[in-house]
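Have a look at the structure below, then the notes.
One protein chain omitted, others in place.
Now for subunit A:
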C-alpha cells in the first residue's frame, strides 16, 4: 500500500495546482468586488487592499441604485437571457432529436448546415440584422435581442445535443413506440431527461455570452426602457470621466444572477439519472 496512487504528495500537488488556477480565475472577480466597496480615493491608492472600515464606502452602490432604472436593466437582462435560453434549448434539442433519430435524405448535410454557425460569428451579419429589425419594426424591443440570441445559440446546441442524443438507447425509444407514446412524448418524457447533463452544459455555454453581450443591445435596443445591465452600466463610463465606484458596483451586482443560474445548471451537470434505464 506504500505506493498507493493517492499518496499525500500527489494529493498536495494536485490541490496546489487547482488552488493556483482558482485564484487566477477568480482574481478579476475578486478585485472588482472588493473595490466596489471602497471609496474612489482608496481604489486608486491601493487597488488590492481589502475594504477595511477606514476605506469602506457604499457610494458606488448608492449611485447605481439612484441613477437610472437599474432594476429595470436587470429585469431586461433576465428576460432576454432566460427566454433566449429556453428557445435555444427547446429548438436545439428538437433539431438534434430529428437529426439523430430519423433517417432522411440530406440528414448529414442538414446537420453540417446547422452546425456552420459555430464557425461564423453572428456579428458579421449585424448590418443585415439591423435592416431586418428595422423592417420588422423590432428595433428597441427585447424581442429583437431574443431572436438574435436564439439564432446565435442554436448551432452549438444542435451540435452538442445531437451527439448526446445518439447515445440514448434505441430500445428505450422503441419500447415507447410499442407502448403507444407519440414521438413528442418520447422526446419530452424519455429522451430529454436522459440528456439533461448535456442540456445543462449547453445552457451554461449559451447563457454567459448572452448575459455579457454589449454589442447587440447597443445596436438593436439602446432605448432606456429596454437597456440590458451591461449596456446600462456604460452610463458610468464616460469619455473623460469614469465613475469607477458605480461601474464596479454595477458589475458586482451583474455577477449575481448569472451566478445563481450557473449554480442551478451545474447541479444538473453532476446529476446523471441514466442509471437503470438500460443494462
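Note that a residue touches a chain if its C-beta (ideal position, glycine included) is under 8 Å from a C-beta of that chain, and two chains touch if they have at least 3 such contacts; residues count from 1.
Rule of thumb we're sticking to: contacts and distances are computed from a predicted model.
The chain that is not shown carries the UniProt protein name "ABC transporter ATP-binding protein", picked from "4Fe-4S dicluster domain-containing protein", "Succinate dehydrogenase", "Ubiquinol oxidase subunit 2" or "ABC transporter ATP-binding protein".
Checked against the full complex, the one of A:64, A:85, A:114 or A:194 touching the unshown chain is A:194. Contact with the omitted chain, checked across A:169, A:234 or A:266, is made by A:169.
Taking the whole complex into account, subunit A touches the unshown chain at residues 169, 171-172, 174-181, 189-190, 193-194, 273-279.
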